[in-house]
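Only one protein chain is missing from this complex, and each of the others stays in its spot.
Let's turn to chain A:
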(Lines give C-alpha, C1' and ligand atoms only; values in the text may rest on other atoms or scores of the structure.)
Protein backbone atom coordinates (compact mmCIF):
# COMPACT_ATOMS: atom_id res chain seq x y z
CA UNK A 1 0.00 0.00 0.00
CA UNK A 2 0.99 3.63 -0.08
CA UNK A 3 2.61 5.87 -2.66
CA UNK A 4 5.05 4.81 -5.37
CA UNK A 5 3.79 1.27 -5.49
CA UNK A 6 3.67 0.91 -9.24
CA UNK A 7 6.25 -1.04 -11.19
CA UNK A 8 8.19 0.18 -14.18
CA UNK A 9 7.42 -1.61 -17.40
CA UNK A 10 9.87 -1.45 -20.29
CA UNK A 11 9.46 -2.95 -23.75
CA UNK A 12 12.75 -3.31 -25.63
CA UNK A 13 12.45 -4.09 -29.33
CA UNK A 14 9.54 -6.40 -28.64
CA UNK A 15 8.22 -8.27 -31.67
CA UNK A 16 5.46 -10.81 -31.92
CA UNK A 17 4.47 -12.93 -34.85
CA UNK A 18 1.83 -15.62 -35.11
CA UNK A 19 3.06 -18.05 -37.75
CA UNK A 20 3.80 -16.03 -40.83
CA UNK A 21 1.87 -13.01 -39.63
CA UNK A 22 3.82 -10.30 -37.89
CA UNK A 23 1.65 -8.46 -35.37
CA UNK A 24 4.20 -6.35 -33.56
CA UNK A 25 7.61 -5.50 -34.98
CA UNK A 26 9.92 -3.72 -32.60
CA UNK A 27 7.97 -2.00 -29.85
CA UNK A 28 10.05 0.32 -27.68
CA UNK A 29 8.07 1.72 -24.83
CA UNK A 30 8.82 2.71 -21.27
CA UNK A 31 5.98 2.98 -18.80
CA UNK A 32 7.21 4.80 -15.70
CA UNK A 33 6.20 3.84 -12.17
CA UNK A 34 2.67 4.91 -11.50
CA UNK A 35 2.19 6.25 -15.00
CA UNK A 36 -1.10 5.84 -16.85
CA UNK A 37 -0.62 5.04 -20.50
CA UNK A 38 -3.32 4.59 -23.10
CA UNK A 39 -2.61 2.56 -26.20
CA UNK A 40 -4.71 3.29 -29.22
CA UNK A 41 -4.76 2.16 -32.78
CA UNK A 42 -7.02 0.75 -35.46
CA UNK A 43 -8.50 -2.64 -34.78
CA UNK A 44 -6.09 -5.44 -35.51
CA UNK A 45 -3.03 -3.22 -34.96
CA UNK A 46 -1.76 -5.47 -32.20
CA UNK A 47 -2.61 -3.33 -29.19
CA UNK A 48 -4.30 -6.18 -27.36
CA UNK A 49 -1.34 -8.42 -28.16
CA UNK A 50 0.92 -5.85 -26.52
CA UNK A 51 -1.19 -6.08 -23.39
CA UNK A 52 -1.17 -9.87 -23.41
CA UNK A 53 2.61 -9.75 -23.70
CA UNK A 54 2.76 -7.49 -20.65
CA UNK A 55 0.51 -9.92 -18.76
CA UNK A 56 2.76 -12.83 -19.66
CA UNK A 57 -0.07 -14.58 -21.52
CA UNK A 58 2.00 -14.48 -24.70
CA UNK A 59 5.74 -14.63 -25.12
CA UNK A 60 7.49 -12.17 -27.42
CA UNK A 61 9.03 -13.68 -30.53
CA UNK A 62 12.00 -11.42 -29.97
CA UNK A 63 12.97 -8.58 -27.66
CA UNK A 64 12.44 -8.36 -23.93
CA UNK A 65 9.92 -6.98 -21.52
CA UNK A 66 11.37 -5.73 -18.26
CA UNK A 67 9.48 -5.30 -15.07
CA UNK A 68 11.38 -3.16 -12.60
CA UNK A 69 14.54 -4.07 -14.46
CA UNK A 70 13.91 -7.83 -14.37
CA UNK A 71 13.04 -9.64 -17.60
CA UNK A 72 9.50 -10.94 -17.50
CA UNK A 73 9.13 -14.71 -17.61
CA UNK A 74 5.86 -16.60 -17.58
CA UNK A 75 2.76 -15.03 -16.04
CA UNK A 76 3.32 -11.50 -14.78
CA UNK A 77 2.54 -11.94 -11.09
CA UNK A 78 2.82 -8.23 -10.34
CA UNK A 79 0.08 -7.42 -12.80
CA UNK A 80 -3.67 -7.89 -12.91
CA UNK A 81 -5.74 -7.77 -16.06
CA UNK A 82 -9.20 -6.42 -16.71
CA UNK A 83 -10.59 -8.03 -19.83
CA UNK A 84 -13.20 -6.70 -22.21
CA UNK A 85 -15.68 -9.15 -20.77
CA UNK A 86 -15.65 -9.25 -16.99
CA UNK A 87 -14.77 -12.97 -16.84
CA UNK A 88 -16.36 -13.51 -13.47
CA UNK A 89 -16.85 -17.12 -12.45
CA UNK A 90 -20.61 -17.58 -12.77
CA UNK A 91 -20.62 -20.30 -10.09
CA UNK A 92 -19.09 -18.14 -7.38
CA UNK A 93 -20.87 -15.34 -5.62
CA UNK A 94 -19.69 -11.79 -6.19
CA UNK A 95 -17.56 -11.63 -3.05
CA UNK A 96 -15.95 -15.00 -3.79
CA UNK A 97 -15.09 -13.75 -7.25
CA UNK A 98 -13.38 -10.72 -5.75
CA UNK A 99 -11.37 -12.93 -3.40
CA UNK A 100 -10.36 -15.40 -6.14
CA UNK A 101 -6.90 -16.80 -5.59
CA UNK A 102 -6.40 -15.09 -2.24
CA UNK A 103 -5.40 -17.04 0.79
CA UNK A 104 -6.02 -16.50 4.46
CA UNK A 105 -8.63 -14.15 5.78
CA UNK A 106 -9.59 -12.22 2.68
CA UNK A 107 -13.34 -11.72 3.20
CA UNK A 108 -13.00 -8.42 4.99
CA UNK A 109 -10.63 -7.18 2.34
CA UNK A 110 -12.98 -8.31 -0.40
CA UNK A 111 -15.89 -6.52 1.24
CA UNK A 112 -13.77 -3.38 1.37
CA UNK A 113 -12.81 -3.72 -2.27
CA UNK A 114 -16.47 -4.08 -3.21
CA UNK A 115 -17.28 -1.01 -1.19
CA UNK A 116 -14.66 0.93 -3.16
CA UNK A 117 -16.45 0.14 -6.39
CA UNK A 118 -19.84 0.82 -4.82
CA UNK A 119 -21.16 -2.74 -4.81
CA UNK A 120 -20.91 -3.63 -1.12
CA UNK A 121 -24.56 -4.62 -0.93
CA UNK A 122 -24.32 -7.02 -3.88
CA UNK A 123 -21.61 -9.19 -2.27
CA UNK A 124 -23.74 -12.30 -2.01
CA UNK A 125 -25.40 -12.22 -5.42
CA UNK A 126 -24.59 -14.44 -8.37
CA UNK A 127 -22.77 -12.61 -11.17
CA UNK A 128 -25.57 -13.50 -13.59
CA UNK A 129 -27.96 -11.01 -11.99
CA UNK A 130 -25.59 -8.05 -12.35
CA UNK A 131 -25.59 -5.58 -15.24
CA UNK A 132 -22.62 -5.32 -17.57
CA UNK A 133 -21.29 -2.25 -15.80
CA UNK A 134 -21.66 -3.86 -12.37
CA UNK A 135 -19.81 -6.94 -13.56
CA UNK A 136 -16.92 -4.80 -14.73
CA UNK A 137 -16.87 -3.07 -11.38
CA UNK A 138 -16.63 -6.45 -9.66
CA UNK A 139 -13.81 -7.32 -12.05
CA UNK A 140 -12.09 -4.06 -11.08
CA UNK A 141 -12.45 -4.87 -7.39
CA UNK A 142 -11.02 -8.32 -8.09
CA UNK A 143 -8.09 -6.81 -9.97
CA UNK A 144 -7.25 -4.28 -7.29
CA UNK A 145 -7.76 -6.31 -4.11
CA UNK A 146 -4.29 -7.83 -4.35
CA UNK A 147 -2.72 -4.36 -4.63
CA UNK A 148 -1.12 -5.05 -8.03
CA UNK A 149 1.81 -2.98 -9.19
CA UNK A 150 0.56 -2.97 -12.74
CA UNK A 151 -3.02 -2.87 -13.97
CA UNK A 152 -3.57 -3.95 -17.55
CA UNK A 153 -6.87 -2.88 -19.04
CA UNK A 154 -7.92 -4.55 -22.29
CA UNK A 155 -10.77 -2.38 -23.56
CA UNK A 156 -12.65 -3.08 -20.35
CA UNK A 157 -15.27 -0.44 -21.05
CA UNK A 158 -15.81 -1.25 -24.72
CA UNK A 159 -19.07 -3.08 -24.20
CA UNK A 160 -20.66 -0.59 -21.79
CA UNK A 161 -23.17 2.12 -22.56
CA UNK A 162 -21.97 5.72 -22.66
CA UNK A 163 -23.12 6.77 -19.18
CA UNK A 164 -21.84 3.67 -17.41
CA UNK A 165 -18.61 4.16 -19.26
CA UNK A 166 -18.10 7.67 -17.90
CA UNK A 167 -18.82 6.41 -14.39
CA UNK A 168 -16.28 3.65 -14.80
CA UNK A 169 -13.65 6.02 -16.17
CA UNK A 170 -14.05 8.23 -13.12
CA UNK A 171 -13.84 5.21 -10.83
CA UNK A 172 -10.70 3.88 -12.49
CA UNK A 173 -9.06 7.30 -12.34
CA UNK A 174 -9.92 7.70 -8.66
CA UNK A 175 -8.60 4.27 -7.69
CA UNK A 176 -5.46 4.85 -9.76
CA UNK A 177 -4.86 8.12 -7.91
CA UNK A 178 -5.37 6.38 -4.57
CA UNK A 179 -3.33 3.26 -5.21
CA UNK A 180 -0.58 4.56 -7.52
CA UNK A 181 -0.31 1.46 -9.69
CA UNK A 182 1.10 1.60 -13.19
CA UNK A 183 -1.73 1.43 -15.71
CA UNK A 184 -1.74 0.33 -19.32
CA UNK A 185 -5.08 0.87 -21.04
CA UNK A 186 -5.85 -0.47 -24.48
CA UNK A 187 -8.78 1.32 -26.06
CA UNK A 188 -10.21 2.29 -29.42
CA UNK A 189 -11.90 5.29 -27.87
CA UNK A 190 -9.69 8.38 -28.24
CA UNK A 191 -11.91 10.31 -25.83
CA UNK A 192 -11.34 7.72 -23.17
CA UNK A 193 -7.60 7.68 -23.78
CA UNK A 194 -7.32 11.45 -23.38
CA UNK A 195 -9.62 11.38 -20.37
CA UNK A 196 -7.47 8.96 -18.40
CA UNK A 197 -3.91 8.79 -19.65
CA UNK A 198 -0.74 10.67 -18.88
CA UNK A 199 0.42 9.64 -22.32
CA UNK A 200 -1.41 8.36 -25.36
CA UNK A 201 0.58 5.97 -27.55
CA UNK A 202 -0.47 5.13 -31.09
CA UNK A 203 0.41 1.74 -32.47
CA UNK A 204 0.62 1.52 -36.22
CA UNK A 205 2.29 -1.02 -38.48
CA UNK A 206 3.46 -2.95 -35.45
CA UNK A 207 5.40 -0.14 -33.83
CA UNK A 208 4.77 2.80 -31.52
CA UNK A 209 4.10 5.37 -34.20
CA UNK A 210 3.26 8.37 -32.09
CA UNK A 211 3.23 9.48 -28.51
CA UNK A 212 1.15 12.35 -27.12
CA UNK A 213 1.72 13.58 -23.59
CA UNK A 214 -1.57 14.70 -22.04
CA UNK A 215 -0.85 17.66 -19.80
CA UNK A 216 -4.43 18.57 -18.97
CA UNK A 217 -5.18 18.90 -15.25
CA UNK A 218 -7.33 16.21 -13.64
CA UNK A 219 -10.23 15.72 -13.37
CA UNK A 220 -10.49 16.41 -17.07
CA UNK A 221 -13.51 17.89 -18.72
CA UNK A 222 -14.74 16.69 -22.07
CA UNK A 223 -16.10 20.12 -22.93
CA UNK A 224 -12.68 21.69 -22.48
CA UNK A 225 -11.22 23.27 -25.62
CA UNK A 226 -7.73 21.85 -25.07
CA UNK A 227 -9.26 18.41 -24.55
CA UNK A 228 -11.21 18.62 -27.77
CA UNK A 229 -8.17 19.87 -29.69
CA UNK A 230 -6.03 16.96 -28.55
CA UNK A 231 -8.71 14.41 -29.40
CA UNK A 232 -9.04 16.04 -32.78
CA UNK A 233 -5.29 15.97 -33.40
CA UNK A 234 -5.04 12.30 -32.43
CA UNK A 235 -7.99 11.33 -34.58
CA UNK A 236 -6.56 13.17 -37.54
CA UNK A 237 -3.25 11.38 -37.13
CA UNK A 238 -4.90 7.95 -36.90
CA UNK A 239 -7.16 8.46 -39.86
CA UNK A 240 -4.25 9.54 -42.01
CA UNK A 241 -2.87 12.76 -43.52
CA UNK A 242 -5.47 13.08 -46.26
CA UNK A 243 -8.36 13.34 -43.84
CA UNK A 244 -9.17 16.92 -42.99
CA UNK A 245 -11.59 18.05 -40.39
CA UNK A 246 -14.46 17.93 -42.81
CA UNK A 247 -13.65 14.39 -43.80
CA UNK A 248 -13.83 13.25 -40.18
CA UNK A 249 -17.09 15.03 -39.62
CA UNK A 250 -18.50 13.58 -42.82
CA UNK A 251 -17.44 10.05 -41.94
CA UNK A 252 -18.93 10.19 -38.48
CA UNK A 253 -22.04 11.77 -39.94
CA UNK A 254 -22.20 8.99 -42.48
CA UNK A 255 -21.94 6.43 -39.74
CA UNK A 256 -24.77 8.04 -37.86
CA UNK A 257 -26.92 8.01 -40.94
CA UNK A 258 -26.18 4.36 -41.46
CA UNK A 259 -27.10 3.66 -37.87
CA UNK A 260 -30.39 5.44 -38.38
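As a convention for this text, contacts are C-beta pairs under 8 Å (C-beta built on N, C-alpha and C of every residue); 3 or more make two chains touch, one makes a residue touch a chain; residues count from 1.
Everything below uses one rule, namely that contacts and distances are computed from a predicted model.
Asker: Unshown chain, UniProt name, "Stage III sporulation protein AA", "Amino acid/amide ABC transporter membrane protein 2 (HAAT family)", "Phenylacetate-CoA oxygenase subunit PaaJ" or "Aliphatic sulfonates transport permease protein SsuC"?
Answerer: "Aliphatic sulfonates transport permease protein SsuC"
Asker: Return the single residue from A:8, A:85, A:167 or A:198 that touches the missing chain.
Answerer: With A:8, A:85, A:167 or A:198 as choices, the missing chain is touched by A:85.
Asker: Among A:16, A:47 or A:142, which one touches the chain that has been omitted from the display?
Answerer: A:142
Asker: Out of A:15, A:57 or A:209, point to the residue that touches the absent chain in the complete complex.
Answerer: Considering the complete complex, A:57 is the one touching the chain left out.
Asker: Considering the whole complex rather than only what is displayed, give the residues of chain A touching the chain that is not shown.
Answerer: 55-57, 75-77, 79-81, 83, 85, 87, 89-92, 100-101, 126-128, 142, 146
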